[in-house]
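So that we are looking at the same thing, I have put the structure below in structure tokens.
All protein chains but one are shown in place.
Chain naming follows the written order as A and B, and within any one chain the residues start at number 1.
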Amino acid sequence: MKKDFVIATFECDEKLLHTTEKVISKNIDIYDIYTPFPVHGLDEAMGIKRSVLPYVTFAAGLTGLLIAMGFQVWTSAIDWPIIIGGKPFLSIPAFIPITFEITILLGAHTTVAAFLLMNKLYPGKQAVIIDPGQTDDKFIMAIEKDKTNVEDVTALLKENGAIEVRVQNIDLNP
Amino acid sequence: MSKIETKGTGPADASKTEGYWQDVENKVLDPEALNKEFPDGEFDSFSVEKSRRSFLKIMGFSVTALPLTGCIKIPVRKAIPYLHKNDTVIPGVANWYASTWKGTPILVKTREGRPIKIEGNDKSSVTMGGVDSQGQASVLSLYDSNRFNGPQMDSKSVEWDQFDKALKADIAKSAEAGKEFYIVTPGLNSPSEISVIEKFSSKFGAKHISYEPSSQYSAAKANEMSFGKLALNEYNFKNANVIVSFEADFLGTWGNNIANTKQYSSRRNPKNAMGMNKHIQIEASMSLTGSNADYRYTRSTEESRNILLSVLKGITGEGSTKVIDTNSDVVSGIVKELKANIGKSLVISGDRDIDAQVIVNKINQALGSYGSTLNVANNKYATVANDADFNSFVTSMNSGEVGVAFFIGTNPVYDYFDSAKVTSGIAKVATSVSFAMSADETSSLCKYVAASNHNYESWSDTQVSGKELSFTQPVIQALFGTRMYPETLLSLMDETGSFHDYIKAFWAKNFFTKQSALATATDFWNKSLHDGVVSLEGLSPKVNTSSFSAKTSASKLASIKYGTGLNIVTYRKSTTKDGDMANNPWLQECPDPITKATWDNYAMVSPAYAKEKGIKSGDVVTVKSATHTVTIPAIVQPGTAKNTIAIAVGYGRKVAGKVAKNLGGNAFGFNSFVHGSIHNTTSFGSITKTGKFKGLAQTQTHHSMEGRDIVRETTFAEYAQNSKSGNEKKAKIVHIYPPHKKDGHQWAMTIDLTTCTGCSSCIISCNAENNVPVVGRQEVANRREMHWMRLDRYYKGDENQPEVMHMPMLCQHCENAPCENVCPVMATVHSSDGLNQQVYNRCVGTRYCANNCPYKVRRFNWFNYDRSDKLSNMVLNPDVSTRSRGIMEKCSMCIQRIQEGKLEAKRERRDLKDGDIKLACQQSCPAEDGIVFGDMNDKDSKISKHIGDDRNYAVLEELNVQPRVTYMTKIRNK
Partner (left out) sequence: MSDAHVSKFRQKLVTEDRTYKQITADVLDTLEAPPTKAWLIGFSISAFFLTIGVMVMIYQVSTGIGVWGLNKTVGWSWDITNFVFWVGIGHAGTLISAILLIFRQRWRTGINRAAEAMTIFAVACAGIFPLIHAGRPWLLYWVFPYPNTRGALWVNFNSPLLWDVFAISTYLTVSVVFWYMGLLPDLASVRDRTKSKMRKMIYGIACFGWNGSTRTWHHFEVLSLVLAGLATPLVLSVHTIVSMDFATSIVPGWHTTIFPPYFVAGAVFSGFAMVCTLMIITRKVMNWENYITVNHIDAMCKVITLTGSMVGLAYGTEFFMAWYSGNPYEQYAFINRAFGPYWWAYWTMISCNVITPQFFWFKKLRRNMTFVFIVSIFVNIGMWFERFVIITTSLHRDFLPSSWVMYSPTWVEIWTFIGTFGLFFTLFFLFIRFLPGIAVAEVKSVYRYARDNK
């Protein structure tokens, strides 16, 4: 699906941040900003909600913990108890290391999976590239054309140091 | 264990496969061979016929197969084809046959017709169920693929009838020429064999002489001089409170070592009503017996003879004293002890000097020992190996008087001290015949080779003692085209009928009549055959042991010159002995009880002399006497007299199987003929370093306990005061979690360090029972021997006269086994009856268990060890799986025996009785209660008593691994 966007290109991340705050304060909602590196404060400025990833991690980790401990207890003490070195079948301390590792394992991998899903990142995905510089040294701000007045926005962006402002038709899923 | 009486039968198999044991060593050195995942020929169609799996099939057509495999034609009476199944042979169930090995009554365990294990016959009043390491290993020699496959003439294979014809002709020819006819055998104690030889001799006018390289001729001759009877002594250590032994290794290689050990060890038990015996040993080099002595004095041959003289003087006043001051206290000590125990003491000497033996007789006679601790074994059916006879025989051979010479089971070319003379002699004998099992130095020089059977393919009988006879019956069909020598003699006499018939008739005539218990000769025969041993009276008439004078002997002995040079002493290892079984890899790999070295002989040097000359263990040295030279590695051996070099005989075989060939150096040449007998010593010797180094393959290289209380010991005096002595400090054990409950059977073992002599019979018994692989010299040198049972040997005190401790070490079956915790895949776990079990199939080989074993008893299969010799694979115990490479193995407490015992009891609908189950090591132990095994939950079992004993302790108990194998403190009678 194709759409028209007002595209502003910046070369300085401070100017970008500054402008973003201005634009937001004018209640113009920004479609997205593409930067070569995470510009600190930009997400707050754009008012992006806090990521839910940590909760995912916690849930996954907890599951890992329960599965690991449960499984070890079941195999060692219930399913087939075998005398090992005269130790009790249920020797919890011995189960801790693996429980810990499985907790981490599940926590980490689930979080990564969640991250990729949330951002629809997957091998071979065609990226939306407005300007090849956006992964190098250009900071690209995209505002949906029909949600705003092009002239005003252009002026606003220009005076705040956008080196170029243009309207561009972009295929959002190439 | 059902002992079913049948005539010995079994399959015939003439497989001769390449690649004998020592290939294991080559394998290690040869990466090519290593790459083979499977031994050679594992899959070729023919070899399958010889493999265990299809054994029944072979038995099935064995009769028809015999001619094909080129065996002698046997009357069908003797072969039992499985087409008509023999109801005494049940697949999977062992048959036990009573037989005899070198005078030791034994039981042979056969599975599907294969002899696979030797155990002592506990019916015997003499050996009482003990076997020594040679007996244990003998079954492997049966499957030696180097054996003759039929008779030979001028080293060409022939058929027996052809052989007999030619030999008869030659014998006749020499008779015409008026030449002499000699039959040389070892000292015989077989009634029927002796009678066959007598019969033969009288027919052909042959002279029968007995020869053994390490004979006890001196003792026998001394008896003749003292009491007018050429006969050996029979000892009763049970009655001896004091034993003074000069150079006699009576627990290892001298006399009936098994019977000696049984009796001796019974008096080592501190609880024995007659008290504990006191053992004083005087010897030039450390022997197994010396290592067990309460007082051991390292003295050169000269010194010990002087001590003997002085003791004689001290006891009887006869003779001269030549005491060196340093020994005066030794002498006075001995004299005091002996005088205090009149009639209850025993003086023995291993000295091969006749006069020394006369003196010993005199001392014993003066002490009234005869009839109590020893008597002259005037056995009706015995010939004594006679050094003098053989010496003159060699002379007459060389002077060309001998026309025919039969060498029956003797190999003088190898083991006579003057080998060259025998060689030249045989060359002068027109008709020389060797009755050998496999090619040896003598047979290779003889015109005829009358390939003879292995003991377990033969009929025979033995006079074990003055009161006991023992049977030898074949337990398997002759594997090769061989013939037992009496049968050869019979056929040379044109006798019809086999030796089996002869022996049967002989027994009916001579022994059946001596008893009244059984009515018919057949019953008597069957019973004797079943029991193996028969006790009859009057087999050895008493000899009058009245007083005599030893003056002349004393002065003669005193006159011997020793010179200034080194004194070279030859001795026998308790494993390989005279070298006739040198081709047996079990014996070669069994560490010598003292040096812990395998696969070699070496020159024992005293630490003092080594320091002086800068000799290190492993330095290759050249040992020279006036007449003989060998170049072998040296070993610095504590307890060797300073000016003495001790070398084991039985090595340096030139013509032998792959295992023995060119292993070590031949030391027989150091023997000498002095004062009418062969001596195992020679003076004026020298030793020089060659500069080369040949590391010894030792299983133990650190000999001190580093002050750790591994072997706990005390003296009899202290023990009498406090039965806990030496074992007072017990580790404080804290349990941090409750132990698992112990109901049902709970197996445990105790090992008595006081009675254990370190003879190593248990090691080989274990090898045979559990299919423990042989790894070869190189791998032992790499410290990778596979023995499940080992004997640790520690020294204490002065390195010139060290105290020795032997400690059998095997898996201790810990209740809190450290090995179990660390195995990631549960390949080693604990059984509910308290055994630590190794699951071969599950093992992935991380070796962590071995690292974490404080006793280091776990053994790892570093390679696929060689099993390419199909014939020797016949000895494998089908109840125990062989292990492939990459897995851990260890003592299983003979789990298969425990299982067998339990099933037996179950089948008979009864509870398991204490003593029903005997482990392999326990069974073969010649010491009384050396190893005890049983159910510790059975309160009145022997094991419970031993565990409850104050002497009982666990090695490294402070680790709280709770071993099920515990030890009894060592007590020295001091």
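Quick note on the criterion: a contact is a pair of C-beta atoms (placed from the backbone, for glycine too) under 8 Å apart; a residue touches a chain by one contact, two chains touch by 3 or more.
Being a predicted model, the structure only gives us computed values, none of them experimental.
Among B:E706, B:D743, B:E908 or B:D940, only B:E706 touches the chain that is left out of the view. Among B:A388, B:A558 or B:A850, only B:A850 touches the chain left out of the display.
In the full complex, chain B contacts the hidden chain through residues 28, 31, 34-35, 37, 700-708, 710, 779, 782-785, 790, 792-794, 807, 809, 818, 820-826, 842-848, 850-852, 854-856, 858-864, 885-888, 955-956, 959, 961.
Against the chain not displayed here, chain A makes contact via residues 13-14, 32-44, 46, 48, 51, 53-54, 57, 61, 71-72, 75-76, 79-80, 84-85, 87, 91, 94-95, 97-98, 100-102, 104-105, 107-109, 111-112, 115-116, 118-129, 132-137.
Here, only the chains that are shown with their structure count from here on.
Each chain gets a centre from the mean of its Cα atoms; for chain A and chain B, those two points are 81 Å apart.
Of all the residues in chain B, the ones that touch chain A in their complex are 737-740, 814-821, 826, 829-832, 962.
The part of chain A that touches chain B in the complex is made up of residues 82-88, 91.
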